[in-house]
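Everything on this sheet refers to the single structure shown next.
Omission of a single protein chain aside, the complex is shown with its protein chains in their original locations.
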Amino acid sequence: MKPVCLVIGAGAGIGGTVGKKFASEGYHAVLCRRSDEEGLQKLVDDIKADGGDATGYLLNAVDEGALEERIEKVEAEIGPIQVVLFNLGAQIGNRALGDTSYKMFELGWRMATFGLYRVAQTVIPKMEARGGGTILVTSATAAVRGNAGQHSHAAAMGGRRMLCQSLNAEFAPKNIHVAHILIDGAVDAPDTLGKMVGAENFAKLRETRGAEDGLLMPEHMAETYYHVAHQHRSSWTHELDLRSYSDLAWWNHK
Amino acid sequence: MKPVCLVIGAGAGIGGTVGKKFASEGYHAVLCRRSDEEGLQKLVDDIKADGGDATGYLLNAVDEGALEERIEKVEAEIGPIQVVLFNLGAQIGNRALGDTSYKMFELGWRMATFGLYRVAQTVIPKMEARGGGTILVTSATAAVRGNAGQHSHAAAMGGRRMLCQSLNAEFAPKNIHVAHILIDGAVDAPDTLGKMVGAENFAKLRETRGAEDGLLMPEHMAETYYHVAHQHRSSWTHELDLRSYSDLAWWNHK
Amino acid sequence: MKPVCLVIGAGAGIGGTVGKKFASEGYHAVLCRRSDEEGLQKLVDDIKADGGDATGYLLNAVDEGALEERIEKVEAEIGPIQVVLFNLGAQIGNRALGDTSYKMFELGWRMATFGLYRVAQTVIPKMEARGGGTILVTSATAAVRGNAGQHSHAAAMGGRRMLCQSLNAEFAPKNIHVAHILIDGAVDAPDTLGKMVGAENFAKLRETRGAEDGLLMPEHMAETYYHVAHQHRSSWTHELDLRSYSDLAWWNHK
Partner (left out) sequence: MKPVCLVIGAGAGIGGTVGKKFASEGYHAVLCRRSDEEGLQKLVDDIKADGGDATGYLLNAVDEGALEERIEKVEAEIGPIQVVLFNLGAQIGNRALGDTSYKMFELGWRMATFGLYRVAQTVIPKMEARGGGTILVTSATAAVRGNAGQHSHAAAMGGRRMLCQSLNAEFAPKNIHVAHILIDGAVDAPDTLGKMVGAENFAKLRETRGAEDGLLMPEHMAETYYHVAHQHRSSWTHELDLRSYSDLAWWNHK
């Protein structure tokens, strides 16, 4: 039986592409996303066409019990989850405090912070019982600094980063590798960046910045995700950043 | 009319003592805490006995609308809030992930992160309309690193720190001073440390470490809170740490 | 005998102004700077005209033995040094690596890092023998992030910040307070900013940004320096930032 790589947040950008990479290396990729059944099916079909194994589910991560049930069923029906990629973002664009509703603020936390906690609560006991596992967490610059207009996003991601550290502190000695992967730049991802800037602008961005490797490319990011997940336990990385060579690091000013 | 200093989380440690300091300098101290009406009344009486002005309220910060209503009433009945001290903690002691219930994890966020967001949403528009104000936030080491057993606390405080940064980024240019005060050590506070370690151990701690200034003393901390709140706007501090001279900084190992 | 406040780097900006503040509070201000005897004399005269005590010395901090001898003589001839303000900068403007000579790079270190080490080596044993003391270190954003063009400055200040932490770790328990004060913005200082941008631009900056408190004002910064130096040892600050309310924090992007 193949080991399972469970992707929470499997759009056509990082999530789906990392899933493909793991599938191509011998994992059964279990891809979960909130909507776009067609897009999900395409990811699954692509993996299968390449000779890999994949299963897809639509899942609303903020629904009570949805993450927990999915994990239980995957374990029961597909196999032991060796790797989780927690790839849910909570970016809602720049919004002044006055335009950030209570509901938005809470939703950010429910997706980005509480969602990870729930996944950890459900899957870690299983990993611990099996002697190990890996949890990769896609993170954003908002986890390390709060910009104006990022009240919901920064609060959610900052909480998530500290949760990753506390999970790592408790579970690394139990052979569970938690990695916090800080994406510091725009990703060439139609389902997130594409929707945020609109189809036309996205096409332009790809032609200009993208053509010069100025957008983070999911297929290349996936190499690093895979590498981190397979580091020998004598040499684990807990945190790393990823950005395009041509982009300004978050700590730099022009 | 005196300016108001509103303290959310006014126990006998930092909250009440900072309230006293502000009252002694000419503020009307409005002290809010969840329980112990007697203790609250004592704080108010002490301030009045020293010739200051104070009002106390019991208030459960996680109740829907409780923070918002209190702020509205204070503004209507007592006066404009010049300074808020947001002093709610979310420390629940060291708890393994398996002992950290969904409810606990959410409660940590509701108190430490969402509570500050709600206060900011309610009071900042009033401050902005008046041309300025100050929000002091008591924080903890868990805001900058997640230890084992701190899943709920670290997630809540890490989110709070990023929220402080995003509030500062949006509102400092509007003359609203947000300060994140990182308390990196044990505070000589009967309502928090006292309850956590028990009365007997707390008495011992005071006799040993406390006698050598090895516990953070609220009356001395209050001097720094007051100083930060009164910095000239050409020279504001957003973040500072406080610890006893004899304590190891969080980043050091023995 | 008055306690001594020794200022290394006493120009007309932070150094001289903090010296004045300490003198006005009962310290003998010992002001050291590299050049401009006239400017130095003016600072000393101003302090004396206000009824304070001050002595000035020209001193090239990178000369072998210069810092050490000055400290010894001050201790012998004026009195015990209670507070040191180490205020030497190493900013040489933005320079590409190709324009940063070996000599410049080394000079940055000699002033900003090695200078502090030498002061610490000389004065700390005296402070320790007397039971305590205070070392305030003016720092810059370059201590926490390296921008392009800041090779010399960032390397020097980054080293200095880590040195402050190691000094604090060894000597705080011996009642020696080391504080790292991160100045994150342009200071209204004719001897540094003034020289960097030129007299005319500096005059304009003062009329525009300065008039709106958009430059850090040394006389207000001095209040915070003084406050930190007089915190009770149960509640010491090791690191804090200072910037104008209207300035972007270093971690924020527009």
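Going in written order, the chains are labelled A, B and C, and every chain counts its residues from 1.
Everything that follows uses one rule, which is that contacts are C-beta pairs under 8 Å (C-beta built on N, C-alpha and C of every residue); 3 or more make two chains touch, one makes a residue touch a chain.
None of the values given here were measured: they were computed from a predicted structure.
From the options C:I78, C:A169 or C:M196, the residue with contact to the chain not on display is C:A169. The chain omitted from view is touched by exactly one of A:V62, A:M104, A:M196 or A:L248, namely A:L248. From the options A:K73, A:R130, A:K204 or A:H227, the residue with contact to the unseen chain in the full assembly is A:H227. Interface note: of A:K2, A:K126 or A:H238, the residue touching the hidden chain in the full complex is A:H238. Taking the complete complex into account, residues 144-148, 250-253 of subunit B touch the chain not shown. As for the chain not pictured, it touches subunit C at residues 96-98, 102, 105-106, 109, 113-114, 117-118, 120-121, 124-125, 142-143, 145-151, 154-171.
Panel shows subunit A; residues 165, 168-169, 172-173, 175, 177, 188, 213-217, 220-221, 223-224, 227, 231-246, 248-249, 251-252 of it touch the chain omitted from the view.
Note that in this section only the chains that are shown with their structure count from here on.
Note: centroid distance subunit B to subunit C, computed from Cα atoms, is 31 Å. Each chain gets one centre point, the mean of its Cα atoms, and the points for subunit A and subunit C are 45 Å apart. The residues of subunit A that reach two or more other chains are 145-148, listed in rising order.
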